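Left out: one protein chain. Kept in place: all the others.
After this line comes chain A, so read on.
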Amino acid sequence: MTPERFAYLAEAYGADVQRWPPAEQGAAKALLDSGNAVAGEALQAAAWLDAHLDSHQPVLADSALARQIRQSAPRRAWFWSRYAGWLSPAGLVGVGIAGVVTGMLVASMSVPLPMLSSEVLPSVFDQGDAEVVFTVNAEETEQ
């Protein structure tokens, strides 16, 4: 590497040779190690400007901004809210079906079955049977 090339790279990339193009770093270090005066001066001038560049303090991230940005991210949906779209109608349908089944059950208990006579399987709402039961109980009490 020529001293002129070294000076050009120092002018472009600064004093830290590690940040120069990788293909040029080895030759640049070798030139520096040789004690070349031009290379040394170029590096010194670049270091002066680097120090000034490093003194610049950019805007720092404050917690309020970070929080605001985090809140702008899409959030994980809760399990139930994720399925709420179809769970609500499904729930309504389920309640409806349960109501119908309950109604049918109650109706089946109050209406005598046509195949069986009331003597074999009396209805719980059969008034006549109730009177028989009460009469029997009364007779047992008198005895």
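As a working rule, a contact is a pair of C-beta atoms (placed from the backbone, for glycine too) under 8 Å apart; a residue touches a chain by one contact, two chains touch by 3 or more; residues count from 1.
As a convention for this text, contacts and distances are computed from a predicted model.
**Student:** Tell me the UniProt name of the left-out chain, picking from "Dimethyl sulfoxide reductase anchor subunit", "ABC transporter permease", "4Fe-4S dicluster domain-containing protein" or "ECF RNA polymerase sigma factor SigW".
**Tutor:** So the chain that does not appear here would be "ECF RNA polymerase sigma factor SigW", according to UniProt.
**Student:** Of the residues in chain A, which ones touch the absent chain?
**Tutor:** 8-9, 11-14, 19, 21, 45-46, 48-50, 52-53, 55-61, 65-66, 68-70, 72-77
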